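The structure under discussion is supplied below as structure tokens; questions concerning it will follow.
Only a single protein chain was left out; the remaining protein chains are all shown in position.
Entry: chain A
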Amino acid sequence: MKPFTFERAASPAEAAAAAARTPGSKFIAGGTNLLDLMKLQIETPAHLIDVNGLGLDAIDLIPEGGLRIGALVRNTDLAADERVRRDYGVLSRALLSGASGQLRNKATTAGNLLQRTRCPYFYDTAQPCNKRQPGSGCSALGGFSRQHAVMGVSDACIATHPSDMAVAMRVLDAKVETVRPDGNKRSVPIAEFHTLPGDTPQVENTLAPGELITAVTLPPPVGGTQIYRKVRDRASYAFALVSVAAIVQRDGSGRVALGGVAHKPWRVEAAEAELPNGPKAAAEKLLAGARTTPDNAYKIPLVERTLGAVLAKARG
């Protein structure tokens, strides 16, 4: 861990301004990922801005329908919220399938969206990694890649985004509200929030420097049967090999997003028209253009079969 300076911000706009003012600064909330990365010197911020005191920890009803989830709402609280459990079950289930009770107590909504990949080469600072050190190469290509992405990959990076929550947010069409250092606010559809690696895998989202997430909003409830199915080698405390977030309506129509397959939650709206035709048809569209390694080729049949499990469950 590099020595760093530290301040507590008093308002979201001030936090963003402070971040723009101090080069090499990072926001810290739960710290469940950032602190680990700092200890290993994968993240080396010169300055930390503590955003825990900003009062962004409420879950409010939006008058026109939907929920506004403060950026600092802890994963545990979000998963347990009565409105979330009733109207956005897929989100609650996704949250509870992630990490451990202790981590969920600390981890925040915004922090969850911003967590970094768990690629083991990203974590080993002695190994080349384009995400950690742009231009150094990708060790996972040709290396151990059983957990890695099969969709939207590039020659520079095949890492996945590890979040479960974000996959549910994607299927729910959430929006990410932010404030910029100049005080301007915007609302970004989650589909446009995370990015694919391309040749800049160190860039993981569309936040501008200093831009701070203040909330995530959910549109009015869409009903349906909401399922989050996470597939992993052990029953708890493991990242998804593949996960499926699904909302299936009585008529067989629905939405589906995948975790564990890409650098972002993976959703192909065009594939959803195929859902009434069964998992094979939908998976084919979802996974069109897949690029696998010998280690992770199993994810292709696994997605189809997991989708099959989800659709079977939705049918009851």
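Keep this in mind: a contact is a pair of C-beta atoms (placed from the backbone, for glycine too) under 8 Å apart; a residue touches a chain by one contact, two chains touch by 3 or more; residues count from 1.
The definition used in the following text is that contacts and distances are computed from a predicted model.
Protein name for the hidden chain, per its UniProt entry and selected from "Oxidoreductase", "Thiamine biosynthesis protein ThiS", "TRAP transporter large permease protein" or "Depupylase/deamidase Dop": "Oxidoreductase". Touch with the chain that is not drawn comes from one residue among A:143, A:221 or A:276, which is A:143. Only one of A:8, A:21 or A:39 touches the chain withheld from this view, namely A:39. Along chain A, the points of touch with the absent chain fall at residues 1-3, 39-41, 118, 120-121, 123-124, 126-127, 139, 142-144, 146, 229, 231-239, 241, 298, 301-302, 305-306, 308-309, 312.
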